[in-house]
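All protein chains but one are shown at their positions in the complex.
Every chain is named by a letter (A, B and C) in the order it is written, and numbering of its residues begins at 1.
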Amino acid sequence: MSPAQDTGPASDTGPTSDEVMAVAAARALSGRQRVFVGIGLPSTAANLARRTHAPDLVLVYESGTLGSKPDRLPASIGDGVLAETADAVISVPEVFNYWLQPGRIDVGFLGAAQLDRFGNINTTVIGSDYHHPKVRLPGAGGAPEIAASCREVYVVVRQSSRSFVDRVDFVTSFGHGRGKGDRERLGLRGAGPTLVITDLGVFRPDPETAELVLTAVHEGVTVDDVRAATGWDLKVAPDLDRTPPPTDQELAALRALKEASK
Amino acid sequence: MSPAQDTGPASDTGPTSDEVMAVAAARALSGRQRVFVGIGLPSTAANLARRTHAPDLVLVYESGTLGSKPDRLPASIGDGVLAETADAVISVPEVFNYWLQPGRIDVGFLGAAQLDRFGNINTTVIGSDYHHPKVRLPGAGGAPEIAASCREVYVVVRQSSRSFVDRVDFVTSFGHGRGKGDRERLGLRGAGPTLVITDLGVFRPDPETAELVLTAVHEGVTVDDVRAATGWDLKVAPDLDRTPPPTDQELAALRALKEASK
Amino acid sequence: MAEIGTLAEAIGDLVGDGDVVALEGFTHLIPTAAGQEIIRQGRRDLTLVRMTPDIVYDQLIGAGCARKLVFSWGGNPGVGSLHRFRDAVQNSWPVPLEIEEHSHAGMANRYVAGASGLPFAVLRGYVGTDLPSVTTTIKPITCPFTGEELTAVPALNPDVAIVHAQRADRNGNVQLWGLLGVQKEAVLAARRSLVTVEEIVDELSPVPGAIVLPSWAVTRVAEVPGGAHPSYAQGYSERDNAYYAAWDPISRDRDEFGRWLEQVKEAAA
Partner (left out) sequence: MAEIGTLAEAIGDLVGDGDVVALEGFTHLIPTAAGQEIIRQGRRDLTLVRMTPDIVYDQLIGAGCARKLVFSWGGNPGVGSLHRFRDAVQNSWPVPLEIEEHSHAGMANRYVAGASGLPFAVLRGYVGTDLPSVTTTIKPITCPFTGEELTAVPALNPDVAIVHAQRADRNGNVQLWGLLGVQKEAVLAARRSLVTVEEIVDELSPVPGAIVLPSWAVTRVAEVPGGAHPSYAQGYSERDNAYYAAWDPISRDRDEFGRWLEQVKEAAA
């Protein structure tokens, strides 16, 4: 059985699936890492990490803030609180050219509308015809270069067989292409997606093939649940982990962050 | 007879040749022109213009100041007074890329160690062998791109047969090459040197050939004086002007500027 | 020297049918009032350029002002989709919308090239993605020193750039601070520019983090307090998050949007 769907935080309820995902994603960050943070789930997770076990985490937002220390979840990447609490505010060209492009950022934290078995990301169009899409999505934003230039990429995404597909309809951001070695062939410097966290579990690329493999399931989730929400023939790591459930402290911090942003 | 050599300002003496030159150069600027100012004679002239007939002149220094309004002559292009009185202070890459290169500056005001009959400037080496120069000069600084990108270039230089040569030993900054049309052939956008002011007179390029022609002599200077200080067979404009001598007001303003910078 | 005038005059004088128009402001200082004045004056066939076509462009697209959109991320930030944008792309409603799609890094560098008087910019970008297969303004370029292949994008030089700023002085010098986005680059890249400001003051006292656009780099300044609503102007207003949420149902429905449009057209600038 899956955990309860996210129906908004309430201090007397157990964790929702989104909360489990946010906590799992937050735990993946540590120390003084420099994290390039997309808005939404990545921002929630990165801020939670900074408020719990990783107070020295350096949050970089594409709106041009280095070292933001927001006391609430920013409503957008341009939320004033990001600028007001930053070590430095810089122009958008500068954040991409001087800070992202040269590989100064440890972790790029991205969301996805579609993610495929090799960690390629689509946020552009659903459907095979770009010019006549079934669904027009927002587009690339900063993601293609975040995916290219950060030392590693973590993806956080709600999982379903529609979002977790064999092959994305459009490669907005390059993951591992069609397998191991494709990034090197293209001269991409970062390691690409090394971690994918969903509301069901955790995935990592197989070191031999770069295909995403299930390495952990969250509390209350079965491997069959995950398979049912995966659009390819999912491989499972032999030493499958179970994500420890959010601690009371983690959950309280997450809910406090969300509450403060209302 | 030439005017007295510059032996330092004294309020009860007539103008020195450097003062005549500075005043003549200042008069060439007017209105709201944006002037890219090199240090030394150009800076003196531009500041004098701003203090007398052209109070709205916009002074741009390569150290990164837009609209400096110094109350004394800056001792260097990095004098603190330039930053403190500027409308905007920007980085050095920005001043060259965003402000100079696109042609936003009306007048580039340059000095020269050598200047030739087609307005090419040398500030690099004296002598024909770059690698074993007779005299090593400071080099290019901002001048090559100032000469290329400003709408016009004014050169202010002390004249002698050594500095006013048929052909410069090294083209540090391109004037009119070897004649009319060379700038267009190279795709240079600005008009190049349109005015040269020395301690003896004023020169402008011939519209047909782009060769510098004497168009005015300063008070007390003869055409023969100028020919003697010119390293090529100098052409003289048929309607040769005589520079009106500095007014008392101009001289007082110039001396006050210099006094304030001590 | 920037001329100071009203918003309606400025749009009337600077923005013509068929122009390439960039309204910039990266989630902060978005010149929404100027966008609505363009709607009110009924401009058509615009090529709209903007890194993040959010509500301001959803409105212009829904009103049928645009023929083409050049962009890198089109969404209602923190809320979801831009439904007028989607309706135009998916259903050509109210008019077909051509798109030229880039990444943020590419768009930012295109403005930098435009501001720098260069025909193109170089970046490490787009590699491995499908964007170069659908966007013709992305090409490879080889380093003449190392032989390495990189990506080139052409300069953006809009006919008009419009941005919002906190203040201008009476000479038309403009001061803005907080998140700076690509506003300076957009203004410097454009042939003409309009800056709407929260207020016109006697003197621009220094503010930490502020930049100044000198009057001689700006065509027109118009005092439009609140002109960035529903985005914000740091030091003057807060982001109206409720408006972003409220826009979703208006944008989602053509009739709802039509009623919104009538109201805008009836309002004076």
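In this section, a residue touches a chain if its C-beta (ideal position, glycine included) is under 8 Å from a C-beta of that chain, and two chains touch if they have at least 3 such contacts.
Keep in mind that what you see is a predicted model, and the values were worked out from it rather than measured.
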Touching the absent chain when the full complex is considered, from C:29, C:49, C:107 or C:123: C:123
Among A:66, A:81 or A:165, residue touching the chain not depicted: A:66
Touching the absent chain when the full complex is considered, from C:152, C:176 or C:233: C:152
Residue among C:8, C:95, C:141 or C:245 touching the omitted chain: C:141
Chain B residues touching the omitted chain (full complex): 39-40, 62-65, 75-80, 82-84, 89-93, 96-97, 100-101, 124, 130-145, 148-149, 170-174, 177, 182-183, 186-189
Contact set of chain A toward the excluded chain (per top definition): 32, 34, 58, 66-67, 87-88, 97-98, 101-104, 149
Hidden partner chain, residues of chain C it touches: 117-124, 137, 139-141, 143-146, 148, 150, 152, 154, 206-210
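Note that in this section only the chains that are shown with their structure count from here on.
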Distance between chain centroids, defined by C-alpha means - chain A, chain C (Å): 28
Approximate Å spacing (C-alpha centroids) for the pair chain A, chain B: 58
Centre-of-Cα separation between chain C and chain B, whole angstrom: 41
Junction residues of chain A - those touching two or more other chains: none
Residue list for chain C, restricted to those that touch at least two other chains: 112, 184-185
